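One structure is given here, and the rest of the page talks about it.
Note that this complex is displayed minus one protein chain, with the remaining chains in position.
Here is chain A:
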C-alpha cells in the first residue's frame, strides 16, 4: 500500500551532465517497492512548483532501507530536486504497476531469454528491474541494450555489467558502441527470438519498439510517461490510449494502470 513519508537524503551525485542520483532513507518504501513503480515527490516547499513530480524508483537496498532516484533536470521541479544535498524529501509511494518479474518455474520454462532496452533517462527504472532479475539469479539470460546521445550521457552500463548482465550500447554520435539508435541493436537481437522484452525511454523510441515487437511476435512491457497531478487515480489527468481485450480503444491511467503497460496494448 502506498504511503506518505519524509525520507532523509543521504547522498546526491551527478553521474552524467544534467542527470542526478539522489539517495534517501525510506525503509518502509524500500520494503514495498517493485521495479517500474514510481514515487510522487514534492519538489519545493511553497506553491510554485505546485504539483508533485513523478520519478521512477532507480534502485532499492531492502536491507539498509536506502533507495535511489535518477532524474534529468528539465524544469523547475527537477532543478529544485537536484539542489537537495541533505534534509528530507516528501514522498508518496510506491505508486503504479511495475514490470512483471518472472521467477521460478515460469522464468525457466516459458521465458528464458530477455532483453532490456533503455533509451536516455529511461534507463533509470530499468536498473531496479535488473537488480531484481539478478537477485532471482537470472542475469545470464538477459541482454541489456542502452542508448544515449553520446558516451557521457550513457547511464548504468557499468552498473549493469557489475550485476552480471551482458550490455550493448548505442550512441547517436558513435562516441560509444554502435553509432545509431538503440532500436538498431534491438532489431539484431530480435533475430535471435527472445522470449520477452522490457523497455523504457522516450515516446518515439517506444513507439518504434512496440511496432518491432508486434512484427516479431515477441511480447514485452514498456513504461510510458504522462503528465500527472494526483498520482493515485483521482484526477484522471494521466490518460494513455490502449486497446482493451476486445481490441477496443480505451483510456487507461498511467498512474494506476501503468506506468508499465504491455507492449501490445499501447496505441501510439
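Operating definition for what follows: contacts are C-beta pairs under 8 Å (C-beta built on N, C-alpha and C of every residue); 3 or more make two chains touch, one makes a residue touch a chain; residues count from 1.
Everything that follows uses one rule, which is that contacts and distances are computed from a predicted model.
Trainee: Among "NADH-quinone oxidoreductase subunit H", "Membrane protein YqiK", "Dihydroorotate dehydrogenase" or "Aspartate carbamoyltransferase", find the name that the UniProt record gives to the complex chain excluded from display.
Mentor: Per the UniProt record, the undisplayed chain of the complex is "Dihydroorotate dehydrogenase".
Trainee: With the full complex in mind, choose from A:42, A:66, A:143 or A:168 the residue touching the hidden chain.
Mentor: Here the residue in touch with the unshown chain is A:42.
Trainee: Touching the hidden chain in the complete assembly: which of A:7, A:57, A:70 or A:92 does that?
Mentor: Checking each option in A:7, A:57, A:70 or A:92, the one touching the absent chain turns out to be A:92.
Trainee: For chain A, which residues touch the unseen chain?
Mentor: 1-4, 42, 46-52, 92, 226-240, 250-251, 256
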